[in-house]
Every structure is written in structure tokens, then in C-alpha cells.
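As C-alpha cells, the structure follows; a few thoughts come after it.
Only one protein chain is missing; all other protein chains are in place.
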Amino acid sequence: MNTIDPRIHQVLDGELAVDALPAELRDATEAIRAAADLLAAPVPVRSLESRVMAEIHRPAPSLARRVSAWLATPHAITFRVRPVWSLAFAAAAAVLTLFYARDVGPQLGEHEGIAQFVGRFPDARSVHVVGTFNDWRPGTIALQDLDNDGVWTATVVLPAGTYEYMFVVDGERWVPDHLADRLVADDFGRENSVVIVRPVHR
Amino acid sequence: MRLWAVLALLGMPLTAQSVQSRLEGRIPSDALPVVDSLVQVALHEGLPSEPLVQKALEGGAKQVPSPRIVAAVQASLAQLRDAQELLVRAGDQPPIRAGEVTTVAWALRRKVPPSTVEHVVAELPHPPRAAAIHAIADLVAHGFDPDSSAGLIIAAVHDGLQRDRLLDVSTAALHEVQRGRTRDEAIGVVRQQLPNVPGPPKPERGTITRAHRPDTPSPP
Partner (left out) sequence: MDVIGAPSDAEIVARVLGGDAEAFGFVIRRYEAGLLRFATRMLGSRDAAADAVAEGLVRAYRHLASCREPDRLRTWLYRIVTNRCKSHLARRSVGDVPLDEAPPVADPADGEAELERAEQLALVQRALTGLSPDKREAFVLKHVEGLSYEEMAAITGERIPTLKMRVHRAREALLKVLEDHT
């Protein structure tokens, strides 16, 4: 057993200041800390989210009946299936999802609501909405002006909650939503619009 | 000692993989270490980190220079600290819930006076209080007296209204002003209506059919 000076343990347990250690003991303390720091580095592993969620959604033991019922039920668009064994299910679910989406739209979860974004930009080539609901990534939620009257709209399903956002016109011009009921300073010299999404189901 | 020489080369900052991966490429590289440090400070103090990450992402998306991004994230951290202290002063017991800290920080950003927020927190001891605070902030933003606004919403809670139904209370008061009443009158009218304030219209089938989900944001 390689017993070390108990003061080293006291320092590492936060019970004694490192300054109280004689110099010859500080090396050992630092070596332990350095080793711990190395071990505390992030481990580069692919996210487990899709694997865990697939397992959670996996049909229970009576497989045949569960599979046929599952295939016949429309699933939310965000349903993800990753493992190789379930690729067939994924393909079937994707087909059914597209089929059902045309008829009834996305199935809203209990804690989801709808945010409607509307803006008048008569000369715009593109309008996007960017905010805390998409990590401020421009270009991911596009508004549409289907009848070319200069009024751009998007209707988005979001988890219930409060979000800040702005419109981005033609990929470069950041504009607040003047129709929004709520505005808040963005700390960058502008104002963000605020939307509170309420759950549709109560 | 060779061990020492090698260990001394340890220099890479040890930051949470997920925060770094969200910010890398989205904010200027010279801002990344400072923002990450601020996030770690928030985590160490038991404060929510997501508001800081969102503020940094926002600054990056708006192509704001690094110093201003850092300043904005620092300001957000200060707001979260203020919010946490307010909750403790108002009587919430540690550990303070992250959701409550962000809610109170939000109220302070929307210019609800700290004394009003503290009063609401003390009067509504059971979180979540987000809806109540948003409802009060809506009224304050439209020029209603903060204490009267708080009184109306607290009364609504005591009359059994919860969560987003409290937003209907503030909406009702705003509608009364649009009909020509003074703000004080509006509050009086709505108070008489409690708990039967009208709810919001439900979205139509066509609205739901047109709805789509955004791309999933990066995980926290």
C-alpha cells in the first residue's frame, strides 16, 4: 500500500489550503489533479438520443400485433428511428407520415402550440424567422408569400413557452415583427419580438 | 520527473462538450473561450446556462463583434444572478429552480420593477410562476401600474386561474382599454369578471394543417 501524507488528502478534499502543504507534497497533489483533469475531458461519442428514443418507442413484447397497430397509426413528423433493425419500420413510418401529413397536418403533442408569423415585405425575395426556437439559425424557417401580395406568413409548431425572434429579409436585413404584442431589447442595440406559444390541448 | 513534464503540457480548457459544440462556428472564435467560461460560472453558481448560450448564438447570428457578444452574455449572467437573489429574498428555498430564475430575469428585462416581482413571488409560493409574471409584464408594458397589475393577476390565481389562463386575464384588461376605459377602470372590470375571463380562440383546422415544425435546434 502506497500510503501518502494525509495532508494531501485534506487538500484534495477541500479541507486544507494547498498553501499549507510543503513544496515536496504539492507535486503529488498536482499530479492527482492533472490526472483528474485529463479524465474530465469530454469523451467524443455520438449522441445517444436517437438510440434511446428509438428504444423508448420500441413496440412492447407482443410484437406482431404491436407492429401492425404501429404501422397503421400516423406518427409525429419528428419521430426518429435510427437502429439498422428498424430501417424497415422507418421507411414505413416515413411513408405513412407523409400520407397523413397531407390530410391532417402534424399531430400536436400535449405541450405544443402554434405560432403564426406574419410580415409585410412587398419587395422581398425571401423572409425567414430566426429566434430562440431554432438557436438563431438563419435560413431554417422560411415564410411564404404564395399569392405574391407582399404578405409573408409561416405557421410553426413549437413547444409551449416564450421565444424571442426577428425576421431576416433577403438573408441580410434583420427586422423586428411590428405586429408582435411584445418587444424586448436585445442588448445589441435592437429589439427582439416576443411570442408566447400556448399549448393547443388543455 | 517525466510525468510532470508531460502533465504540464495539459493546457486545453476543459469545457462542456455540448456547449462548445453548439457555439463553435456560430460565434467568433475569440469570443468562444470567454463565453464558455461565463457559462461554466453560471453552472457553478447553480444558474441556468441556456439564456447565456442563446444570447451568444443571437450575437453570432446578428454578426455582432466579439466584445459586444461577451458584454451581452455578461449582462445576461448579471441578470440571472439578480433574479436568483430576488427569489431568495422573496422566500424561495435553495436550490432555486432554473425555470424560476429565467422567468424572473425575463420579468426584469421587461421592466417590471424588482419590488413588484418580489411581491408576486412572495404571494405565489408555488412555482412555476412564468404565466403570472408574463401576464403582469404584458400589462406593465402597456402602461398599467405595476402593483395594480400584480394585484389583478394574484387575485386571478386566488380565484383558481392557472398557467396560461392568466394571460387571458391580462388580455382582457388590454381589451377593456381598447374599448375606451382607463387602465384603472379596466382592471376593475376584469376583476369583477374573474374567474370567467374569455379564453383565446382555438386554432382552426386549416391553421394546424399549414403548420410545420422547425429544424430541431442543437441540443443544450
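Lettered A and B in written order, each chain numbered from 1.
To be clear about the criterion, a contact is a pair of C-beta atoms (placed from the backbone, for glycine too) under 8 Å apart; a residue touches a chain by one contact, two chains touch by 3 or more.
Just so we're clear, the structure is a prediction, and the values are computed from it rather than from any experiment.
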item	value
Interface partners of the hidden chain - shown chains only, full complex considered	A, B
Chain not shown: contacting residue from A:9, A:120 or A:178	A:9
Contact with the hidden chain (one of A:19, A:110, A:149 or A:172)	A:110
Hidden partner chain, touching residue among B:68, B:119, B:163 or B:212	B:163
Chain not shown, touching residues in chain A	1-4, 8-9, 12-13, 28, 31-33, 35-36, 38-43, 45-49, 51-53, 55-57, 76, 78, 109-111, 132, 160-164, 196, 198
Contact footprint on chain B, counting only the chain that is left out	1-4, 6-7, 9-12, 16-18, 48-51, 54, 95, 97-103, 105-106, 128, 130-131, 134, 163-164, 219-220
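Following the convention adopted for this analysis, only the chains that are shown with their structure count from here on.
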item	value
Whole-Å gap separating chain A and chain B, where each centre is the average of the chain's CA atoms	17
Residues of chain A touching chain B in the complex	27, 30-31, 34-35, 37-38, 40-44, 47, 49, 77-78, 104-106, 108, 114, 116, 130, 132-138, 140-141, 154-158, 160, 162, 164, 174, 181-182, 184-188, 190, 192, 196, 198-200
Contact footprint of chain A on chain B as seen in their complex	1, 3-4, 7, 10, 12, 14-17, 20, 22, 26, 54-55, 57-62, 64, 68, 71-72, 75-76, 106, 109-110, 130, 134, 137-138, 141, 164, 167, 200, 202-203, 205, 207-219
